[in-house]
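Removed from the display is one protein chain of the complex; every other protein chain stays in position.
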Amino acid sequence: MYNFEYLNPTSLEEVSEVLAHSDGETVLLAGGTDLLDRLKEHLLRPRQVVNLKNVRELYTIERNEGLTIGALVTIADLAADAYIQENYPALSQAARSIATPQIRNMGTVGGNLAQRPRCWYFRGVEYRCLKKGGRKCYAVEGLNKYHAIMGGGPCYIVHPSDLAPVLIAYGARVTISGANGTREIPLEQFFQLPAKDLKKENVLNENEMITRITLPPQPENTYSLYLKFKELESHDFAVVSVAVVLHTRKKRITDASLVLGGVAPIPWKIPEAGALLKGKELTEPAIQAVAEQSVKGSDPLPQNGYKVHLTRNLVRRALTEIQQQL
Amino acid sequence: MSKWKPLEKMKILGKKYPRIDGAEKVTGRARYTYDQFKEGMLYGAILGSRYPAAKIVKIDDSMVWSLPGVKAVLTDVHPTGRVRYVGEEIAAVAATTPEILGEALRLFRVEYEKLPFTLYLEEAMKDEAPRVFPRRSNVNKPRIREEGNVEQGFAQAEVVLEDTFRTQVQIQTPLESHGSMVYWDGDELIIYDSTQAVHGVREGIAKMLDMPLHKVRVICHHMGGGFGSKLQPGIYTVIAARLAKQANAPVRLMLDRQLEFLTTGNRPDSLSRIKMGAKRDGTITAFFAKTYGTAGIGNGAGVRLPIVYSIPNVRHEHHDVYTNAGAARPFRAPGCPQASFAMEQMMDEMAEKLGMDPLQFRLKNDSNPTRQKEWMIGAERFGWHRRKVTPASDPGPIKRGMGLGASIWWPGGRGTKASMKIYSDGSVEVFCGTQDLGTGTRTHIAAVAAEELGLELKQIKVHIGDSNYPRSGASGGSTTSPSVAPAIKNTAEKARQELGKILAEHWNVSPEAIIFSDGYVIASGEAKQRLSWKEACGLLETDVLEVHGEWSEGLSSSGVAGCQFAEVEVDTDTGKIRVLRIVAVADCGLILDRLTTESQVNGGIIQGISYALFEERLFDPQTGAMVNPNFETYKIVGTMETPEIEVILFDEPERGVIGIGEPPTIPTSGAIANAVYNAIGVRIKSLPMTPDKVLQALANQKA
Partner (left out) sequence: MSEKKNNKVKGITRRDFLKGLGSGAIGSAILTGGGLIPAESKAELLGPGAEKIHGTQKIELLINGKKERLTVEPRTTLLTAIRDKLHLTGTKEVCDRGQCGACTVLIDEKPMLACMMLAVDVRGKAITTVEGLSGSGKLTPVQEAFVEKDALMCGFCTPGFVMAATALLKKNPDPSLEEIKQGLAGNLCRCGTYPKVFEAVKAAAAKMRKGVAHE
């Protein structure tokens, strides 16, 4: 790890002050589980590391008509929150599926959304890949069993966040603050494909940060589920994950949201799921149709074709599980 | 030299008791090599080659030197300047803090002339593949094993089967990485090394540094795992010694996890093409195998086929193949898990073809009398009769299956020397230049000594892990217990005789009448004299009784048999295999400590599961670098993957002590593979059996 200056602001105002003086070599430190990894691998060399853990405003879990979650709320606290378990159960499931007990005590909601990809070429300092200013994506001709089957190109990372697919499925919005003020956008629009910007996975500018997530209230008879497939149950990122949120009235679906994790460089929304399910009951043919739709247009690399089967099967399994609750 | 007492007379051996260094380990007081510290100590690190094949044109260390805190640099650690794998040692540095060290490593400017390379077994075998050694073919000449007449054997066969199996490269990756803390005491070199062989390392390092043996001392009080990879002296030790000399300061050089994965050994992969013939009655008549394996730039990728079963006519041709990868080293039962994965599946395929139950087919072809008993014990406990006859007959996407496999091992041990000191206050010290890898050797030594002297475990102070102590061999190949335990018994017996003489004189009885039991020394027969151990030792007054002993014949033996039964669940939607249950019957001879023995068997099985389902070294074809030199993507069984394991210890105390570390890891992958077939009706013939392979196999079956 290279040396850096450590800044310890205690309010958002001060964070803005720091970010205003940043010349693109400032990084924000929350839980540290991703940042320290990259610092140790010499993937970045910041001048300043700004510790956010003393900014109290970032810790709230606030119930309003929906729910506001501060960026510094830990994954463990998120998983343990009774209100979330009751009202946004898939979010609890996703939080519990993340990493390990130790990392859940450290990692934060904001960090989980802004974390960098786990692609082994991106993480290895020896590969000058596209994301690091190089000229090729090593996954294309290299080892790609965990890489993108959708939305890839020219870089084939998958987004590693477990929270993002669920939050998007619930219709979450994200608040971004920076030296130039604050904006709020749908979380779905927070992420962007490599085709748009190779160097980063989201729209955060260098002098910006996530401050909170806002979840809209869910109507009665909402059913939601997060299903994560990992090779090692003990400690692993998703190979494929499925977030489903269904709003129903008298067993009929009034709205449906399906977002996949682990398959694309961003949380991958299947917008057609809504149209396929709206106004219908969750029958076998409907489930089958959504499962097929979820992998339509997938374009696997030589070693990750299995992820297409896996995705289709997991979507079917997730919807079948909900069907049994209905 | 007397035999072991009968088991029913033993007070300690054969029983369950906790290890004597447990408290040190659970409190963090146990100091490993990684924990050694000395005033002024520097942190050392090695720079590994960035390319899999290259000539080192120039190493510029000027930037390294200009970093404050850098105290020593070596740029001549590679003997030829022609590197053959990523991570191969080319330079080294020592600095005052770990942080500076990390930065310093990035300041070497190395100019390479890149050369073509080859990484994978089957590619390296091709004629057009770049050569790893310019003047040698990548494919080594075959080693041939022949028994009987294989042509005749196949002619007798009524059913002949052919199949091909592949296994991956597995890395030992012990939690304590390889490394040493060294310092110079004048012209003497003191080495704390994380090693499986304190004496072997002393001899090796003395040779490499051209020093007399008595000026090198190697210490290893506790070590964090080795599994075969720490049997040899390390280049890192030599580098640390040179850095320490240059800086005139102690140096601790522990490999980082990446170099640990790349440079400290592995279990070679394998490609096994097998042909097997049997008669309709289930007798195997012939076995032919052509196998290949790569030990990287090294040799020793043998696949021990045929394994376990008795076959009259055998021919096996094996070729080691060079690739641009770090050399293999022994890894728990070298050559055996590879062989077992293929063999056990061939056995099941043949049994199916013959319409026989896999267990019956094995019983018919297994000539080991111990295992014949073990098969039955295991089958009963496991509930083998509940195995479904038709594979893939469970309804629904999640399917269960059962499978089995056998274990075997050969070496015994010999050669250990030991000494013992008994003081006039009754305290006892045992000295032995062996080491405890976590197998419990320290505890076993105390147990044997206590058993022989009629004392309790806690009365024995055990000193091991130091080349100043009497010589013992490397702890590998399950040789430690059969080598060490007899030596300790012999030493204790000598101590008993010496002390017995003194007491016999004291009581005026014959030395044969003296008995050591339950903390007392007793004159049996008419004298009826009795002294507590402490009182008896008091007769030594200020003298220390010191005796030397050594391994002797008849207290240990070689040859180990065992078997395992596995039940799995396969999710056909995801391709994931979950091991639900393993029942293992382990051949144990005379058990030293039931608790540590069970732990060893558990460990073998769990490493076997990890090998079967998760672990695999992955090289990037473009750069030759390993993409997964870490515990995130080099996947190892964790708590959630650990199934219910039942260990049945099969005692045969009359055989004396045998080593049990290797055999339990051999059959696990084959047993699991057979259970997977039983569950889903498709064979997975390549390790690790990951979800992608299972899904692919299921898709192929449908098509």
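Going in written order, the chains are labelled A and B, and every chain counts its residues from 1.
FYI, a contact is a pair of C-beta atoms (placed from the backbone, for glycine too) under 8 Å apart; a residue touches a chain by one contact, two chains touch by 3 or more.
These numbers come from a predicted model, not from an experiment.
Trainee: Based on the whole complex, identify which of A:Leu36, A:Ile61 or A:Ala289 touches the chain you can't see.
Mentor: A:Leu36
Trainee: Using the touch definition up top, pick the residue from B:Gly153, B:Gly603 or B:Gly624 that touches the left-out chain.
Mentor: B:Gly603
Trainee: By the contact definition given up top, give the residues of chain A that touch the hidden chain.
Mentor: The list for chain A reads 1-11, 13-14, 17-18, 20-22, 25-26, 29, 32-33, 36-37, 39-40, 45-49, 51, 53-54, 76, 99-103, 105-106, 233-235.
Trainee: Give me the chain B residues in contact with the hidden chain, please.
Mentor: These residues touch the chain not displayed: 18-19, 21-23, 25-32, 34-35, 37, 62-63, 65-70, 97-100, 103, 107, 109, 173-177, 222-225, 227, 254, 256-257, 437-440, 595-596, 598-600, 602-607, 610, 630-632, 636-640, 642, 645.
Rule of thumb we're sticking to: only the chains that are shown with their structure count from here on.
Trainee: Distance-wise, how many Å sit between the C-alpha centres of chain A and chain B, to the nearest whole number?
Mentor: From the centre of chain A to the centre of chain B is 41 Å.
Trainee: For chain B, which residues are in contact with chain A within the complex?
Mentor: Counting only chain B, the residues touching chain A are 50, 99, 102-103, 106, 397, 573-576, 614, 618, 620-623, 625, 627-628, 632-633, 635, 637-641, 690-692, 695-696, 699.
Trainee: Which residues of chain A touch chain B in their complex?
Mentor: 1-3, 40, 42, 118, 120-121, 124, 126-127, 138, 141-143, 145, 229, 231-237, 239, 303-306, 309-310, 313-314, 316-317
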